[in-house]
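If you scroll down you'll find the structure; I have some questions about it.
Excluded from the complex is one protein chain; the other protein chains are retained at their positions.
Right after this comes subunit A.
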Amino acid sequence: MSGRARTRARGMLRGSRALEVRGSPGYLAATSVDLGNSEVSLSSRTDSVWQPYEHDAASGDGEHTLMERRVRIRQDLMDLGICTRERLAHVKDCKTGSSGLPVKLVTNLFSLDLPQDWQLYQYHVVYSPDLPSKRLRTALLYGHSELSDRTKAFDGAILFLSQKLDQKVTELTSETQRGETVRMTVTLTNKLVSSSPVCIQFFNIIFKKILKKLSMYQIGRNFYKPSEPVEIPQYKLSVWPGFAVSVSHFESKLLFGADVSYKVLRNETVLEFMTDLCVRTDTSCFPQTCETQLVGLIVLTRYNNKTYRIDDIDWSVKPTHTFQKRDGSEITYTDYYKQQYDITLSDLNQPVLVSLLKRKRNASMEPQAVHLIPELCFLTGLTSQATSDFHLMKAVAEETRLSPLGRQQRLARLADDIQRNQVARFELETWGLHFGSQMSLTGRVVPSEKLIMQDHICQPASAADWSKDIRACKVLSSQSLTTWLILCSSRAENRIEGFLSCLRRVGSTMGFNVGYPKIIKVQENPASFLRAIQQHVDPDVQLVMCILPSNQKNYYDSIKKYLNLDCPVPSQCVLTRTLNKQGMMMSVATKIAMQMTCKLGGELWTVEIPLKSLMVVGISICKDALSKDTLVVGFVASVNPRITRWFSRCILQRTTAEVADCLKVFLTGALNKWYKLNHDLPARIIVYRDGVGDGQLKAVVDYEVPQLLSSVAESSSDSSSCRLSVVVVRKRCTPRFFVETSKTVQNPPLGTVVDSEATRPAWYDFYLISQTTSQGTVSPTYYNVIYDDNVLKPDHMQRLTFKLCHLYYNWQGLISIPAPCQYAHKLTFLVAQSIHKEPSLELANHLFYL
């Protein structure tokens, strides 16, 4: 298939009817609204949906005249409109807890003050005769005496004013340069209060303008300062510092949030990347390798400020070929770049990159393809190859990781720049906004938890890592391991004895009885490992351990596939390299022994759970690595009151929306399991749902919660019924919290809860810090209780969530999200990356995916 045909096929896969590939350099596509203009465009996000608007759309032909009378609302702002709190009577008036020690926190949020009666007036402007050019529309409107002195923003159809016009409908006439008279009808369509989504979006656009005035450039959603690069020469990388900013309405007021962000740039052109790849690759499959490496990456062009996603490479088109310009004339790519940008192309044999542009204004139109010259494109971000390079990532992390103090200094500088810059200040003042001070608030530190082991209760010195505290303690329960296999290559053989004796030693302290395995020597290739497994695994084998010579994915994938699907037996993969770490042998053996215990159905530790009959559930969703339109849904539920045993299910679902539709089956399965083990149903169920993207909250509330409820209703009998709560968990959120001491700024202590001011009025939500970081700044996890029959007090909900962060058996310490979520995440990751199929049901009662 040719490059073009392939692009076309891909285009159709995405659901567009047909794809016309018009070869044209990137710039020609710039017909849609450029946000770099001083004008306000509310339709600039690609990830938005249309919000209905009372008027019909004006007619127009072609993309120039297509005028939308609706304001597109960003998806995360759509979520804010889902008012789940009003249905929860017990938190309607107060959703804050009171237990724990108060702690004063500084945030990365700044107040934006507005006059009490502030309003934004939204108008719609119709031109008669209709004018295609936005520039002309703007010039005529702005030039009119009625509007010239007013504070205004206009995107070609929608006009915002800070002061109301006298009439609801105002007729204006202006004259073009040619002397034609144009009538403009300006109609008031909306009065907006500052908390309305349109207003919030409007504020965000004002800040975009301001950041551009501060010499920052927008790439994707964030803003960067290329003039202050950090160089990482040995990896040919530059890192541009910048910010992710947003204006949003928090609990009681409008706040501006800023978080430090970095953009990684590669100091080589796509052509240089391809040339090196060509030298590296010996085989004739260079074009394929090239596509695998490049497709999906974002490139920056040298001659404008745009970024493009590489969707394909067209090897049949060369720079010496011609394309049709907008005026219909033909020109070669070389001549075009010479004429337009005074750029001479050095390689006339390079192919072109194909990028499909999403239509911003009309999603139903087919995407337009543009051709880009590799020599003029720079790669941004990192390839998957680069991200798997430990040394490279370490170098990047060293340059980008910021201590709380460093972060605070950056924030202070940004705030200072905004406040001092005259143009920025004018822009804010003209709309009646005042950029205020950094917000502080009071959080609470909930008490630390004690770990319950088999015959010992221990109070860890630090909840971040209790490996030392429990070293001598016996785990809650474990199965003896008597029949098991070790597969290893002859190179690793001499390590086995030492490792085994370590494993048995730590096993016996833990109370995990490890018998002597059958050791099978295999050759160093994935096929030999698989063959040996097929030969030696029989129904009595409890566990297979493979000592892998390298971390190449195909070893791991083929082994996991076979032992999770075809022949369900718990398996443990260990790298030879790990066993070579001499001084670390005891801690390596301990970790492996714990994983093996769990995989055999053992329980390691627990914390005190005050609710006597509680099932906790974690749900995680991610995309399959092989087919992007397949979703992997993982579901992990606790099946005993101590919350130490788990029931894990995973399914692959073909769909476009990231919403699970198998939850009823899963929960019913988990309830049956619970009933079998406990001879009753749990009194309470709390579901933690991870992986909810921007704009998906409504779908979770409308589709997922009912599935869970229906399972609960069908499983319950008259005598007993379980009560359900659903909590959405998010690891990424704007707010950051710091503790300011006399000398420096630090991360907040473990167990810090924030449930005021940085929260949202429409939600029953809170932030919890349950993880530490040795370097860098900790990010809080955000919890939003969207459904709650359990009517737990906020205090209890927060503390229970904190307790659950202690129960992840793959890490001897606190983690950032509740354990069931992390288990579900681990399960979906295994399925999405390695096995791509539903794992065998026989494994559902073990944590086989650790």
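In the analysis below, a residue touches a chain if its C-beta (ideal position, glycine included) is under 8 Å from a C-beta of that chain, and two chains touch if they have at least 3 such contacts; residues count from 1.
In this section, contacts and distances are computed from a predicted model.
With one chain of the assembly withheld, which option in "AL3B1 dehydrogenase", "Cytochrome b-c1 complex subunit 6", "Small RNA 2'-O-methyltransferase" or "Gamma-secretase subunit APH-1" matches that chain's UniProt protein name?
Protein name of the absent chain (UniProt record): "Small RNA 2'-O-methyltransferase".
Per the definition of touch given earlier, which of A:D113, A:E268 or A:D417 contacts the omitted chain?
A:E268
Could you tell which one of A:K212, A:R505, A:R642 or A:K698 touches the chain left off the display?
Considering the complete complex, A:K212 is the one touching the chain left out.
Pick from A:I82, A:A244, A:L277 or A:A464: which residue touches the chain that isn't shown?
Counting the whole complex, the residue in contact with the absent chain is A:L277.
Of the residues A:G179, A:G328, A:P539 or A:G583, I need the one that contacts the missing chain.
Candidates A:G179, A:G328, A:P539 or A:G583; residue touching the omitted chain: A:G179.
Give the residue, chosen from A:Q234, A:S329 or A:Q775, that touches the chain omitted from the document.
Residue touching the chain left out of view: A:Q234.
So which of A:W118, A:W315 or A:Y675 would be touching the chain we can't see?
Residue touching the absent chain, from the options given: A:W315.
Applying the definition given at the start, please give the residues of subunit A touching the unseen chain.
Residues 36, 38, 175, 177-179, 212-213, 215, 217, 219, 226-227, 229, 231, 233-234, 236, 238, 240, 265, 267-269, 271-272, 274-284, 286-287, 289, 300-305, 315, 341-342, 346-347, 349-350, 376, 378, 385, 389-391, 423, 552, 554 of subunit A touch the chain that is not shown.
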